[in-house]
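Below: the structure, in structure tokens.
Right after this comes chain A.
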Amino acid sequence: MLLEARDLHVAYGDIRAVSGVSFRVDRGELVSIIGANGAGKTSILGALMGIVPLARGTIVYDGDDITGLPAFRRARAGIRLVPERARVFPRLSVTENLMTGVYRQRKKVPLAERIAWLYELFPILAQRRDQPAATLSGGEQQQLAIARALISDPQLLLVDEVSMGLMPKLVDRVFELLEDLNRNHGLTILLVEQNALASLEISQRAYVLETGTCVAEGDTRDLRRDPRIRQVYLGSGTD
Partner candidate 1 sequence: MSAYVITIATLIVIYAIVVCGLNVIVGYAGQISLGHAAFFGIGAYTAALLATKGHFSFWGALPLVILISGLVGLLLGLPSLRVRDDFLAITTIGINFIVEAVFLYVPFFGGALGIGGIPRVMLAGIKLKGAAFLLLCLFFLAVVLAVCWWFTRSWAGLACFALREEEQAAASMGISPVRFKLTAFVLGTGMAGLGGALYAHYMRFISATDFSFPVSITLLAMLVIGGMGNLWAPLLGAVILGVLPELFRPIVDYRMLFYTGLLLLMIRFQPGGLLGEGSFLRRRLRLKPGRAAA
Partner candidate 2 sequence: MSAPLLEITGLSKTFGGLKAVDNVDMALYSGEILGLLGPNGAGKTVCFNLICGVYRPSAGRIRFDGRRIDGLAPHEVAARGIGRTFQIVKPFAALSVLENVLVARGIRRYGRFSRMWGSWRGRGEKEAAMALLERVGLAELAGRKAGLLPLGNLRRLEIARALAVGSRLVLLDESFSGLRHEEIARLEALVRRIREDGVTILLIEHNMRVTMGLCDRIVVLDHGRRIAEGTPSEIQHDPAVIEAYLGTKGKRHAA
């Protein structure tokens, strides 16, 4: 087991975003957390990364309790985040954005090789390497955010709503890439998505969230036929 979260609670002042969610991610797995917007998915990833304060709960990563660890220590321990809406550094160039991903870790990875590999994966980034990230389109920024997270060769990749605001064609490409990274490069991925069908397609297990609590979990093959998913998204089914 690479990551285990027990009884997570996140609150913004009085607003309960997440109340009592538990899950685990095994090494080499691709796990999805799905749910309509407002279900608390982004808060969970923020809490795992350490950039959103946790009201209650425990996070165990790689055998260590990291609940009280600041975000930068978690990052240095091998957790990387692709944030919602990419959040690239707008006034840094593409290359500089990538280099922030290996801050204080340049010597741990074969940097030139990684960069070459990433530019091969995302040729558009190679073309724009000296442009400020703000000048990139939404889809390009999303690719940059993924590359920035991958450059340090992370152990666990957290991906937040990567499909949001992307053209359908790009969504397919990104999901294919994530699937490939997981199957062929052994990368462990925790995917948070509104796009339920596409993420269920590529992941092995999933958790279904509704207004801050987990309402279903299990193998994606079973979940895909589960009426509760339709219910969570469309409010129909039982009634």
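What we mean here is this: a residue touches a chain if its C-beta (ideal position, glycine included) is under 8 Å from a C-beta of that chain, and two chains touch if they have at least 3 such contacts; residues count from 1.
The candidate set was assembled so that all candidates are chains of the complex that A comes from, given by their letters.
Here the structure is a predicted model, which is why all the values come from computation and not from measurement.
Candidate 2 is the partner touching chain A in this complex, chosen from 1 or 2. Contact residues on chain A toward candidate 2 in their complex (touch as defined above): 13-17, 36-38, 161, 163-165, 168-169, 171-172, 175-176, 193-199, 201, 211, 229-236.
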